[in-house]
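One structure is given here, and the rest of the page talks about it.
Only one protein chain is missing from this complex, and each of the others stays in its spot.
Chain nomenclature is as follows: A and B, assigned in order of appearance, with residue numbering initiated at 1 for each chain independently.
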Amino acid sequence: MEDVAFRAPASPGQSRGEARTGGEAALRGKIAIWWFLASEIMLFGGLITSFVLARLGGAAGTHEPLNVTVAAVNTFVLLTSSYTMVEAFAAAEHGNRPGMRFFLAVTVLAGLGFLGLKVYEYSGEIAHGFTPGRGGFWSFYYTMTGLHALHVLIGVVVNSALLVMAGAAIRRPYRVELAGLYWHFVDIVWIFLFPLLYLT
Amino acid sequence: MTPALATAAAPPHQAAGFWRTYVVSTDHKTIAKQYLTLGLVMALIGGYLAYVMRWQLAYPDTSVPGFGFVGPETYNTLVTMHGTIMVFFVAMPILLGTFGNFLIPLMIGARDMAFPKLNALSFWLLATGSLVLVVSFFVPGGAAAAGWTGYPPLSARAEYTGVEWGLNLWLLAHAIEFAAFLLGGVNFLTTAITMRAHGLTPGRLPLMIWQLLTASVLFLLSVGPLIAGAIMLLMDRIAGTGFFLPDRGGEPLLWQHLFWFFGHPEVYVVLLPPLGAVLEVLSVFSRKPIFGYRLIIGGTLAAGALSFIVWAHHMFVSGMDPRLAMPFSITTILISVPFALIMFAMIATLWRGSIRFETPMLWALGFVAMFITGGLTGIFNGSAPADIYIANTYFVVAHFHYTLFAAVFFGGFAGLYFWYPKMFGRMLGDRLGPLHFWLTLVFFNLTFFPMHWLGLAGMVRRIADPTQYEMLVPYQYLNVFVTVSSLGLIVAQGIFLLNFFLSLVRGRMAPANPWQAATLEWTTSSPPPHGNWGPALPEVERGAYDYSFPGAAQDWLPQRRLAVPAIAGGQE
Partner (left out) sequence: MITRRYLFVWIWLLALMTLSLFMGVAPVARHAAVTLMFTVAAIKTVLVAVHFMHLKIEPWLIYAIALVPVAMVVGFMFTLFPDFVFVR
């Protein structure tokens, strides 16, 4: 059945020749990453489910004052980094090494910026006495955003590795795509965390 | 996709040092043996804990030979760690780790896994997790003592069990173990999807592969919520959050849902690989095609899908909404249908076969008998009205061991005796094998069957001293009986270890295909060389179970396309 499933081109670059995208290796990597992401969906899904249930049932308390401005800037930063990541892949596919390096660098900087703002946010909240032990809402807030920040950190490390080894990434552009799939997933998680924690 | 791979050249066989050959090897066969070694070592620890527990139950508050005095607190640790070790660090490494790593590339005609380095990483992560778990015995306060299910609030506060770092390390060990099997599962699936030999369509895959893949999918999709729960529990313990603690506004019940959403698929993660091994063995030693190949695949997938919607049958007495009891009873009874189908297919495979009672076959038959027994008590546990009476008693303990212990032991040994020649290049001694089987079968039943009676008499699980309860005093002779039998069961496993190591050095050299089996792995040498297949990858021209094929010169037709057609006129 999978034989039929994969008759479609496995990546946008495949029409431009398998040599560039790596054909078999790219396909394997992509299937592996997607299975991994499936389990990640279940992980964050479990957390989000717990939060929604606690919130609707009242266990997570009511909405607490958070720094919406910083979070909105962070949302902008992460959405933009998703865009630059996919541009980095497009550049890598075209063999455009300076372009790929530029967009990867922007993505890494955006990830670091996100983490910096998050630290700023945390320190402000803790300074006001809103620690994880402060109640149901804060338990979820720190656990969910903390786990997400850990994922951002991993993504920053992976993207930095690609940036440092740009030559290898140009020869195997599918690696940029695989890192990108993970990065976009982290972005999607934030797309849900932002309204869940800050806006509702 | 596969033809592109078929041209891949054999990896060069280079002489590597001890370190690269045995320790950080990326060869899937070596990694499989590493999983086996780790699983057996952990089984010794888990078995030792079982022995101490049983002694305490039979002769409460006497000094256990080889351990010392067991108090109630220590008993909690024993129960917890026995369950954790046996399920996560014995059953999974041996059944999923060993069989998956060894068989997936060999049965699909690949040279190795899709990501060999990731594969080595998976094993070493698991080894690290095991180490963390073993170390947790020796930290101040001892190892985790909140049950293998770790229910809060008991598990959420150190002062409730007196265990501080032991339980944190227990959570950490789980996290590492899950990461290991997550990466392993991704590897299994990617390998089997993209690297099958030319001609090996899904409809020709050996059932063992179907079972291993279904188990991997179940694990990948179920473990997320439990990881989430474990993170939350750890936060409750070290960061003062209130997810599961009622006095901080938390919900203890939420943990149970998160745990069992994983927990029920997990028992199938453990069950399906030995089920696959039994299916292979039954077909080979009956010299008959497996009965209902497609039916079995359908049944496996159906059981896998259903396993995600039965979890709350573990929670009928938990205080969850009673409206949930009925739907979960129904799905639970429903899930026995696909398993009944598979059992019938097993028995129908035997029907009118030319049965060869070699050791693997004995274990496979033992599996069928014991698993059906365990499955029948599952019907009682699955229906809420009956379960509310027997929940948390030894009846459930008996049911659990008849299903899971039977799967791990009878199914696992069927597979181990069957593939041992392929793994190690020597035959297991065939005198000790049947002795091991018969002793295990007898002592297994003597150990676990009386537990049904104890449970119905009201003996609750996880109590350190049954004689404290007046109603249980008349049944204490049963506890003594069970303990003596369990000693027999443990000693009988010594026969296996003896056989295992003796055969490793003194066993008869194994031919490529000692059992005259049809699947791909039996067409390469025993043990297979590095790269598995020599210069050319195998090609497949038929299904996996063509035994006693009419008109064929020999009574089995290998899956692999041979230079000389095995049957006049060629194709199926």
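Simple rule for what comes next: a contact is a pair of C-beta atoms (placed from the backbone, for glycine too) under 8 Å apart; a residue touches a chain by one contact, two chains touch by 3 or more.
What you are looking at is a predicted structure, and each value in this text was computed from that prediction instead of being measured.
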Residue, one of A:V70, A:V86 or A:L109, that touches the chain absent here:
A:V86
Residue of A:A59, A:V108, A:A149 or A:A169 in touch with the missing chain, whole complex considered
A:A59
Could you list which residues of chain A touch the chain missing from the display?
2, 5-12, 30-31, 34-35, 37-39, 41-42, 45-46, 48-49, 52-54, 56-59, 68, 72, 75-76, 79-80, 82-83, 85-87, 90-91, 94, 96, 99, 177, 180-181, 184-185, 187-188, 191-192, 194-195, 198-200
For chain B, enumerate the residues touching the unshown chain of the complex.
193, 221, 224-225, 251, 253-254, 257, 261, 308-309, 320-321, 323-324
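The working rule: only the chains that are shown with their structure count from here on.
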Taking each chain's centre as its mean C-alpha position, how far apart are chain A and chain B in Å?
34
Tell me, which parts of chain A touch chain B in their complex?
1-3, 6, 23-24, 27-28, 31-32, 35-36, 38-47, 49-50, 53-54, 57, 59, 61, 131-133, 135-136, 138-140, 142-143, 147
Please give the residue numbers of chain B that touch chain A in the complex, ascending.
1-2, 4-5, 114-115, 182, 185-187, 189-190, 193-195, 201-202, 220-229, 231-232, 235-236, 239-243, 248-251, 254, 258, 261
